[in-house]
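Okay, handing you the structure first.
Rest of the complex left out; these chains stay put.
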Amino acid sequence: MNQTSKSYHCRTVEELTRELRHFAGERDWDRHHTPKNLASALIVEAAELLEHFQWLSQEESQDLAPEKKKEVAHEIADVFIYLTRLADRLDIDLMAAASEKMGLNAIKYPPKTHT
Amino acid sequence: MNQTSKSYHCRTVEELTRELRHFAGERDWDRHHTPKNLASALIVEAAELLEHFQWLSQEESQDLAPEKKKEVAHEIADVFIYLTRLADRLDIDLMAAASEKMGLNAIKYPPKTHT
């Protein structure tokens, strides 16, 4: 059996967190995965994502060709992977942090009222 | 009842996606939330996250004071929020994209074998 052909089907952030922890462990990456390094790796992936859009118009950015969209999905995945890994290394709950921040944003940016 | 004091308890990426869609809709933000702009906003938040670590040693970055960790959690949340929003606008499934990318990474970086 070829270990490298393993496929993943993570359905929750917790599952993804566990799989990434295992993945890093198997490769002896933990000593490289400090929060400082992971925050750098994350922004590098965020830039690879932005690169796809840098010369596009707003309209073009909303209407990607299938091949391009596939590449963009991979870059989005890379950002998500490093973000999940960083949160895990800092013992931060991603879903709880996002929920709390949404509450703060709701106060900072009240919804438009209709008269 | 004060709408702005609403609290959020998203447990899944799907729920977060729906809440963010509703949040943007209530504020008439959809016309600003093009993929091009969201990819920019995402990297700006990734930089605010990195800023916390830029002058720290690797060791210091693993041992944040509670107040600092709280701020870092908010920045992580901001990145996650924009990432989720961008994936939604492009009709990309975050969990599926991450799983697929992990499979590719497993091929690219085979685990260390122990002899």
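When the chains are written out, they are named A and B in that same order, and each has its own residue count from 1.
Everything that follows uses one rule, which is that a residue touches a chain if its C-beta (ideal position, glycine included) is under 8 Å from a C-beta of that chain, and two chains touch if they have at least 3 such contacts.
Because the structure is predicted, anything quoted here is derived from the model rather than measured.
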{"item": "Homomeric assembly size (copies in this file), of which only 2 appear in place", "value": "4"}
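In the analysis below, only the chains that are shown with their structure count from here on.
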{"item": "Approximate Å spacing (C-alpha centroids) for the pair chain A, chain B", "value": "6"}
{"item": "In the complex, chain B residues that touch chain A", "value": "3-13, 16, 19-20, 23, 26-28, 34-37, 39-40, 42-43, 46-47, 49-50, 52-53, 56-58, 61-62, 64, 69, 72-74, 76-81, 83-84, 86-87, 89-90, 92, 94-95, 97-107, 109-112"}
